[in-house]
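Following this message is one structure expressed as structure tokens.
With one protein chain held back, the other chains of the complex are shown just where they sit.
Order of writing sets the labels: A, B and C. Residues in every chain begin at 1.
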Amino acid sequence: MELRPLTRAGERFVAIAEQHLDAFRARAREHDENGTFATDNFVDLKESGAVAAFVPEELGGLGLGSIHDWAVGLERIARADASTAIALNMHLGISRTIATGWQAAVARGEPSAAAGSEGMLRAIVSGDLVICATATEPGTDFLRPLTTAKSTPEGFTIDGRKIFVTLSPVANLMAMNVRVSSSEGDQIGFAFIPIDSPGIEPQDDWDALGMRASGSQSVLIRGCKVAEGSIQIAGPWGRWSAGLLMGRTLGNLTLVGAFLGIAERARELAVAAARTQEKPKYDGAIGQAAGVQHLLGEIDIDLAAARCVLSRTAAELDAVLAAHTATPIPLELAHECMRDYQCAKWTVNQNAMKIVSHAMDICGGGAFMSGHELSRLYRDVRAGPFMQPFSPTEAREYIGRVALAAYPDG
Amino acid sequence: MELRPLTRAGERFVAIAEQHLDAFRARAREHDENGTFATDNFVDLKESGAVAAFVPEELGGLGLGSIHDWAVGLERIARADASTAIALNMHLGISRTIATGWQAAVARGEPSAAAGSEGMLRAIVSGDLVICATATEPGTDFLRPLTTAKSTPEGFTIDGRKIFVTLSPVANLMAMNVRVSSSEGDQIGFAFIPIDSPGIEPQDDWDALGMRASGSQSVLIRGCKVAEGSIQIAGPWGRWSAGLLMGRTLGNLTLVGAFLGIAERARELAVAAARTQEKPKYDGAIGQAAGVQHLLGEIDIDLAAARCVLSRTAAELDAVLAAHTATPIPLELAHECMRDYQCAKWTVNQNAMKIVSHAMDICGGGAFMSGHELSRLYRDVRAGPFMQPFSPTEAREYIGRVALAAYPDG
Amino acid sequence: MELRPLTRAGERFVAIAEQHLDAFRARAREHDENGTFATDNFVDLKESGAVAAFVPEELGGLGLGSIHDWAVGLERIARADASTAIALNMHLGISRTIATGWQAAVARGEPSAAAGSEGMLRAIVSGDLVICATATEPGTDFLRPLTTAKSTPEGFTIDGRKIFVTLSPVANLMAMNVRVSSSEGDQIGFAFIPIDSPGIEPQDDWDALGMRASGSQSVLIRGCKVAEGSIQIAGPWGRWSAGLLMGRTLGNLTLVGAFLGIAERARELAVAAARTQEKPKYDGAIGQAAGVQHLLGEIDIDLAAARCVLSRTAAELDAVLAAHTATPIPLELAHECMRDYQCAKWTVNQNAMKIVSHAMDICGGGAFMSGHELSRLYRDVRAGPFMQPFSPTEAREYIGRVALAAYPDG
Partner (left out) sequence: MELRPLTRAGERFVAIAEQHLDAFRARAREHDENGTFATDNFVDLKESGAVAAFVPEELGGLGLGSIHDWAVGLERIARADASTAIALNMHLGISRTIATGWQAAVARGEPSAAAGSEGMLRAIVSGDLVICATATEPGTDFLRPLTTAKSTPEGFTIDGRKIFVTLSPVANLMAMNVRVSSSEGDQIGFAFIPIDSPGIEPQDDWDALGMRASGSQSVLIRGCKVAEGSIQIAGPWGRWSAGLLMGRTLGNLTLVGAFLGIAERARELAVAAARTQEKPKYDGAIGQAAGVQHLLGEIDIDLAAARCVLSRTAAELDAVLAAHTATPIPLELAHECMRDYQCAKWTVNQNAMKIVSHAMDICGGGAFMSGHELSRLYRDVRAGPFMQPFSPTEAREYIGRVALAAYPDG
């Protein structure tokens, strides 16, 4: 019942992901302990072609298209190192957008529009381009960035501070949301900026409870000047649009896969312990104890629900996208996609946290030691509920409003 | 995100099921109040062809094959009347077995073997044959029936008592498990007996908390004489076999659909109340209250998990069956199928109970009145955890043992 | 660890309550089945003096003073018949108010003020006075009654409709909240009206999921004329005051005891079943099964939390009252008392519902039959969350606001 890819390209992607697991797992403890970014993992991911998953086959990539299979691949990687999984997710999300842009331009017969994307996609294949993304700032939410892009005669000057800029230590391009002042009121824009641009100042300050190898440092942006074309306007500041909803859903649903992967790994460790850890009380392995069997049962119940809700939600999202290649997605449907993602996120996150905790119960006090993999999983898995948009303080109300068709404006 | 059929025959089955909803819902309150079997619903189900869902198209049926779609159709019916859904399930389960037997005989080129099945299938189409099944007795479990079939020169004489014989008020054939004494030790047998046989004494004693229109009376069997061919031996008494495991999984997973259907209906009622019930406190509909939105959010989170775990589990079971048309299913795989069913059953039942309760919270004190549909749903939904095999006192341990490949013998 | 009274008078009250259990339990099934009010139980409660629990000893009562012990007595009665427990609670709540009024008047040396109360208290002792109370109407909440008392030269004329008027079939006085129009804006008033007054029309329409013997019919009030002194003004319509908060807390916290009592009884039935129900599978009682032990463990964990949170909350409320005999309770403290009651109510209700459901799991399919006591407990226990004020759609937000000292006005 574990998740399996549904497409050919997905099978390739997942097979590649699985090849990395041993090496990533071997490195995970040290990166976690030191809080170092898993640069070595990204060397491997470039070499295997995983970073080019969304690049079309004709440009040298894997030709991945399915959101479902993207999530499955991340789930696999997270079994070894969830930090690497979420870092890769950032890059894959943006590269998918570039790839769909290229395909649309080719389909429209606009070679010049395609050319720019093609260059980026080829750079991704060669390993020369890694893209990180951030939409998080202290003290505000995704729809209300306080990082400001001021119009200048040459383009824009950007100032602000971004946090949780996962993958940034090895990225050379950074995507972020900004507030663009304009005569029609403030707008949300997305800026794409080379990370070595003047004014982009990574802070090397990532020191967190978990996901310690994800390089999610903060980045100061001070007087960073960009050309006009570097910022795409996405709609009014503080308001949801179908595009913003779908963007957040597509980029973040797959993150849920990482937390499922953590749960999968915790379950493996619990089963192994139940089979091999012995106690005089049981005159053999602890798995003979009914209480251990009960907790394993609870783990598998929670795991089945988590797997299924992620799998079906992602597959349904693929179906929505397939049905809207030529027509825009209406706002209501975009809210429903976001709602389905929020439901899946809630169950997977909550169940994953329970599964890790139950696995610790089964493994016993040893799981509390820093050297035990479960103590890392316990820290990593807690990142799930923080993932935006809609934290646990917001998600239930949002879901309820969608049920009532009382969609929030922002 | 509601469940949808995956096959053409399933689409027909579900469409037919949906046509019945208004009529069934209109009758549900009265049957529930009086504890009368919903005979009128079965008149309709015969007329619409729903009872012949599993009969091959060439014999006049719908040609249904998918377990998944079977569950979806039951889910729909349960939105109107869960008693009717679980009663229909009994009949469909046995008729599916007959249909697959007919198809196998035809495929093997054994017309005489096919003839018997064909007669039954045609009788199902004409509405002349309705089959109920029971595997429940007081004070024992499915693997250890105390109802005894004693060998006689002419066949067997059966004595015992069966309970929860759902659908029996309108059935004319009854399938049940019995204990067959033999020289190699006791065996489990399945007996198929016309319900008007001498010695079959329905007790007309169904008076329960919920599922009151399901006709789940007890049946005394006293000195009932059957021919030798009426009993099929399924294996040693008290022991699981692949066949017994798959039989219980196939026949009961779809029952879970009925409890999902109850949850779906409860959610409909909650959303309607949130939109239309007004209070001076809110100067309008109660759905404006954040607390109502929160509970609706909890309902939709639980509903999404319930839908997905049932859908994926049933689809996977279809895949297992498709991969084993020619080869037997190994014991280990049969346990894994049972395990997956148990996981789905747990989540759907628990979530459905929560959803009904939350819907009552939203609808307020009115939902506590006997005339309110939710008060029936609250009683009906509680039947779920009792469904065999593996009650909540047993399921977690069983699932845990499968995880450890420490399969219980019986 | 079961609850025990903390005062001498409480010991007497609880001992009396326990003497009734056998008789009440013997009658419970029939009243439940027929939806008849348990008039016979109230004959007994008058005879035993339980109805005069709060009447001071010098006036012939038990002299009960402790909220804690009141809750304990109700808990005991609910083990036999929760309907009777909640019906008695109505009467005890009002009679306690009368008793404290009498004591205050005596303490102030105002014999004429004491005289009226004394008459009522003596009538309670003689069994001539039973008082019911209602603060519920369809489509509104406690603070916003739509039942209107219009000022007339002779007093007031009252029109409206009250629901859930528990105990009304045997009560001869009815207390209720009404909306009193005045020049300073609408007020909430409490009216005390003989139930046989012209214009008071009990509807004999109580037909509910559970608590079927509680007589909680609706009462129409049509042109009911009362003297001016019959209505006490409690504050502005739609606004909380310390008095209203304390009144609701004092009158309703003890109701929680009834739901604890249901849980206590469910646990007794589960333990008895575990000890005595046998299955061939276990070659003896089902209590040998680890899965049954696990569920009993879950029951006792939930029961311990429910007992303790009710016991400590009620004892703390007694301490607050003892500290404020001479000084009024500030609004903030009144909100905190209400908050503590809401926390206790939530845990007891949720745990009681879980305990009943787990007990059903242990007892098996027999518990689903109408004749099984657990099937009544399952219906009765669901009444808990509906108890006002603050349903599950409102309670969490209210509690959170008190934590932030952002007290809601109304």
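As a convention for this text, a contact is a pair of C-beta atoms (placed from the backbone, for glycine too) under 8 Å apart; a residue touches a chain by one contact, two chains touch by 3 or more.
Since this is a predicted model, take the numbers as computed values, not measurements.
J.: What are the shown chains in contact with the chain that isn't displayed?
T.: Taking every chain of the complex into account, the missing one touches A, B, C.
J.: Taking the entire complex into account, which one of C:L296, C:M360 or C:L374 touches the absent chain?
T.: C:L296
J.: Where the complex has a chain not shown, which of A:P5, A:G73, A:G160 or A:G210 is the residue touching it?
T.: A:G210
J.: For the chain that's not shown, point to the residue among A:G119, A:P330 or A:G366 touching it.
T.: Candidates A:G119, A:P330 or A:G366; residue touching the omitted chain: A:G366.
J.: Among A:S126, A:T152, A:T325 or A:S391, single out the residue that touches the unshown chain.
T.: A:S391
J.: Tell me where the left-out chain touches chain C, residue by residue.
T.: Contact residues on chain C toward the absent chain are 1, 271, 274-275, 287-288, 290, 292-301, 303-305, 307-309, 311-313, 316, 339-340, 342-344, 346-347, 395-404, 406.
J.: Considering the whole complex, not just the chains shown, which residues of chain B touch the missing one?
T.: Touching the chain left out of view, chain B contributes residues 290-291, 293-294.
J.: Pick out the residues on chain A that sit against the missing chain.
T.: Considering the whole complex, chain A reaches the absent chain at 136, 138-141, 143-144, 146, 163-164, 207-210, 238, 277-281, 286, 289-292, 294-295, 353, 357-358, 360-362, 364-366, 368-371, 375, 378-379, 382-383, 385-386, 391-397, 410.
The rule is short, and it goes like this: only the chains that are shown with their structure count from here on.
J.: What is the Cα-based rotation angle between copies chain B and chain C, on a 0 to 180° scale and rounded to a multiple of 5?
T.: 180
J.: If you average the CA atoms of chain A and of chain C, how many Å lie between those two points?
T.: Comparing mean C-alpha positions, chain C is 51 Å from chain A.
J.: Could you list the positions in chain A whose residues touch two or more of the other chains?
T.: If we look for residues of chain A contacting two or more partner chains, we find 290, 293-294.
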